[in-house]
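Before I ask anything, here is the structure I am working with.
With one protein chain withheld, the remaining protein chains of the complex are depicted in position.
Chain naming follows the written order as A, B and C, and within any one chain the residues start at number 1.
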Amino acid sequence: MIIVMRKDATEKDIEYVVKRIEKLGLKAMVSKGIERTIVGVIGPEDKISMQPLEVFPGVEKVMPVLAPYKLVSRDFHPQSSIVEVGKGVKIGGEEIIVMAGPCAIENMEQIRETAYRVKQAGAKILRGGAYKPRTSPYSFQGLGLEGLKMLKEVAEEVGLPTITEVMDTRDVELVSKYSDILQIGTRNMQNFSLLKEVGQTNKPVLLKRGLSATIKEWLMAAEYIASGGNTNIILCERGIRTFETYTRNTLDLSAVASVKQLSHLPVIVDPSHGTGKYNLVLPMSLAAVACGADGLMIEVHPRPQEALSDGSQSLIPDKFQELMEKVKKVAEAVGRYI
Amino acid sequence: MIIVMRKDATEKDIEYVVKRIEKLGLKAMVSKGIERTIVGVIGPEDKISMQPLEVFPGVEKVMPVLAPYKLVSRDFHPQSSIVEVGKGVKIGGEEIIVMAGPCAIENMEQIRETAYRVKQAGAKILRGGAYKPRTSPYSFQGLGLEGLKMLKEVAEEVGLPTITEVMDTRDVELVSKYSDILQIGTRNMQNFSLLKEVGQTNKPVLLKRGLSATIKEWLMAAEYIASGGNTNIILCERGIRTFETYTRNTLDLSAVASVKQLSHLPVIVDPSHGTGKYNLVLPMSLAAVACGADGLMIEVHPRPQEALSDGSQSLIPDKFQELMEKVKKVAEAVGRYI
Amino acid sequence: MIIVMRKDATEKDIEYVVKRIEKLGLKAMVSKGIERTIVGVIGPEDKISMQPLEVFPGVEKVMPVLAPYKLVSRDFHPQSSIVEVGKGVKIGGEEIIVMAGPCAIENMEQIRETAYRVKQAGAKILRGGAYKPRTSPYSFQGLGLEGLKMLKEVAEEVGLPTITEVMDTRDVELVSKYSDILQIGTRNMQNFSLLKEVGQTNKPVLLKRGLSATIKEWLMAAEYIASGGNTNIILCERGIRTFETYTRNTLDLSAVASVKQLSHLPVIVDPSHGTGKYNLVLPMSLAAVACGADGLMIEVHPRPQEALSDGSQSLIPDKFQELMEKVKKVAEAVGRYI
Partner (left out) sequence: MIIVMRKDATEKDIEYVVKRIEKLGLKAMVSKGIERTIVGVIGPEDKISMQPLEVFPGVEKVMPVLAPYKLVSRDFHPQSSIVEVGKGVKIGGEEIIVMAGPCAIENMEQIRETAYRVKQAGAKILRGGAYKPRTSPYSFQGLGLEGLKMLKEVAEEVGLPTITEVMDTRDVELVSKYSDILQIGTRNMQNFSLLKEVGQTNKPVLLKRGLSATIKEWLMAAEYIASGGNTNIILCERGIRTFETYTRNTLDLSAVASVKQLSHLPVIVDPSHGTGKYNLVLPMSLAAVACGADGLMIEVHPRPQEALSDGSQSLIPDKFQELMEKVKKVAEAVGRYI
């Protein structure tokens, strides 16, 4: 932690800051420059981060030096983590893992048809929403428990592990019974109660990046889960909100490459939500794999025109198969496989 | 709803779109232009908004015409709403209502001292956090139930209604017992489970705008609460996330003036979180009142240097009193009072 | 300047950094912490800011301590500057100065009618564009020299100083002959050639904030002008680009209050471009004055329905007069006058 004093800070101001630092058992190093005095704090930063140093008399600004996350950082755990999600599927190794399925589970026929088709094309995990976060209270909200049951039944039939979203602390236990991976959606990335709740389970958690979350906040949200004892965390980039409205969101692939450097956790990419346009899903899938993503999450619907949610970004099974073939080639070009 | 067809759309494509619209009991109006054919949909838009029209063959884009919210719109309810929050305090009338208190309740002494001082200066509602959403799992998380009890006890002593945040669906009942207003924080603006839960109560709800929520999404979140039956909603602008980092957030006062035109709900402003800097709280409070806000929410702490949360944006009681005097003058200049 | 070394930086890496700093005649202070070594640089930061320290072996990040601007900072010049713009009008004192007129000068009748009406209502400066930056090459591009002549003729008739935009380095001399203030538009805020050119004149320059310029970049652009010798600079906040699309831009009034603290230059606000909506101009004008703006720039057009540019944000003269009366009251409430 670096504390920059104002130009007009007095000796007394500087002494007060030093004293507060030392009171916490830390060491202060004072550097008197020509224009400003700077106080460096040596010792664990988190001890002092709770102090509102900016309001101390004479303080101009406070600059943290270390990243505020620990358990999820590569500094702390240099090897890349591999998360086992059931039925032999592992995320974070050389294999690119693709999760596919409809945005929302609508009925048995739809989820079963999709499951068979995506498995055949090479998907390793079946996705499908039972609880849907919808911007409008008047939109389809998902089938709930009934949807969870359909997902589980079909997944066992086809032999794929599953992922589905959990939105409410009260549902964590129930969803854990039916799904192999718990998904935390973008709108809940800083729903700290929910993060703590899934941190108490031992289920793999897929943590989507918040719509306007910085990389640091995203990793801090992962730290919430990890600090509860559950380190089976998969990060998922799904587009951030920017001024550009042509795409629904702006898929931030440099965040994928950055997070692979900053953290040991696996990172996957959701180009369906990330772009909101079915005709951008293929190019963005290829780009994601090229820059180091450990997997993809793709919306597939047998009849997008009839989808009850997000049809405009869903692929039909034929297009999904084509995508898988192209992704395979790019994966090989970067030394991985699918 | 307007559906713009692609340049190369066939007669069959157009017919298919028209048929789907008519199947929903709506009327389609086809306008053939030189470069594009456009299909207008006449009838309730929500009927068709669930259809993924963008993926219909030949469709280029879909443009909604009406606002997607209804109960909270001024179209639906032209008179401005006044929300009664207890102990005779009403928000949304000519009186500017100021809520003040510490970010987090730390102990009886702190909350009591603050309560007396802010009441004396003219605040009408006591604020204080018992459950704190913190970016880091290692930061102070609030006193929980114990904090709620302190808040209630002190509030009764000084005779002010109270506001405090609720973060978890499981806590709504409990917090409702102790507080006069339920606050939904910025990170939970699209925690739809929580919105539905508070929509089931009859408590006034203060809904903070999400960090990157559009005005439309903010009003849709209010619509979630209203559609559950609870229309005692107060909106709160508290800064949005932009590229600017000098201020913690960018306080969007034009959203206040806009929402007053679009909706009948009262709107207040939180300049403390909106700027993150104690020395910007005064000018932004004056600006908020000048442009039509119905109230303010201000962080006050007797000793900001010792605050366990957000000290750097808190005012000391003396500065708060000064602020109230200046706000009074601006309120009068725009035909209101405090 | 603070240099944070990587966790795995070697002694040799640290020595190399120290040597490079000392070679520039600066002093390096090394603080070895538990997790990181930090090197503080003492001496003028600009000397070292040209060094790409981030690529030195072992360096993790570099954090500047001082603001990169000097001539325009309040540290350097604590008193607020007052810019004289001709015909006795001064910006930056207790008087709130309002500039008004049409977006584009269209013909003599339009500019003359507007000039008389805005002067009567209390405007002190006449605005009108002769060179128009338009997003589309097919939109009206302004009358050029002919427009400048009309502006000058009318201004002398009514006795108001003028402001108009200059877009091309080749036009600076010409525009200087016809206008009292040179306006640098938002799209040219970092047109460094143009900044240098107006920095060579002795004309007052109004520098609009760039659409996505940080406060720091805005002040650095002003520094470009000042470093050329021209310190007659007026800053103008006119809205920034954010994710919100309801308003054309997001008017950042906290930037006004911030810049008044960071710099000695006067700051005015353009609510017409800042919001893009005529019905938000009044509330945002009041808010601007309440939070400390030294003036306003308002688009007024006698017949907005016939305007060749930006009609949708222009006020008719009657509404402008109403605005002036309300602004007057708020100005008095904050101890200023109009």
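To be clear about the criterion, a contact is a pair of C-beta atoms (placed from the backbone, for glycine too) under 8 Å apart; a residue touches a chain by one contact, two chains touch by 3 or more.
All figures in this text were calculated on a predicted structure; none of them were measured in a lab.
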| item | value |
| --- | --- |
| Contact residue for the chain not shown (choose from C:Leu182, C:Met220 or C:Val269) | C:Met220 |
| Candidates A:Asp180, A:Asp252 or A:Asp310 - the one touching the absent chain | A:Asp252 |
| Contact with the hidden chain (one of A:Thr37, A:Ser179 or A:Thr275) | A:Thr275 |
| Among C:Gln79, C:Thr135 or C:Asn202, residue touching the chain not depicted | C:Thr135 |
| Interface residues of chain B (partner: the chain not displayed) | 2, 4, 7, 29, 31-36, 38, 40, 42-44, 63, 65-66, 75, 212, 241-243, 245 |
| Contact set of chain C toward the excluded chain (per top definition) | 46, 49-56, 68, 133-140, 167-170, 187-188, 190-193, 196, 211-212, 217, 220, 223-224, 227-228, 241, 278, 304-308, 310-312, 314 |
| Where the missing chain touches chain A, by residue | 212, 214-216, 240, 242-247, 250-258, 261, 274-275, 279-280, 283-284, 286-292, 326, 329-330, 332-334 |
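What we mean here is this: only the chains that are shown with their structure count from here on.
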| item | value |
| --- | --- |
| Copy pair chain A, chain B: interface residue numbering same or different (half cut) | same |
| Central subunit by CA centre of mass proxy | B |
| Between chain C and chain A, distance of the C-alpha-averaged centres to the nearest whole Å | 38 |
| Shared-contact residues (touching 2 or more other chains) in chain A | 212, 241 |
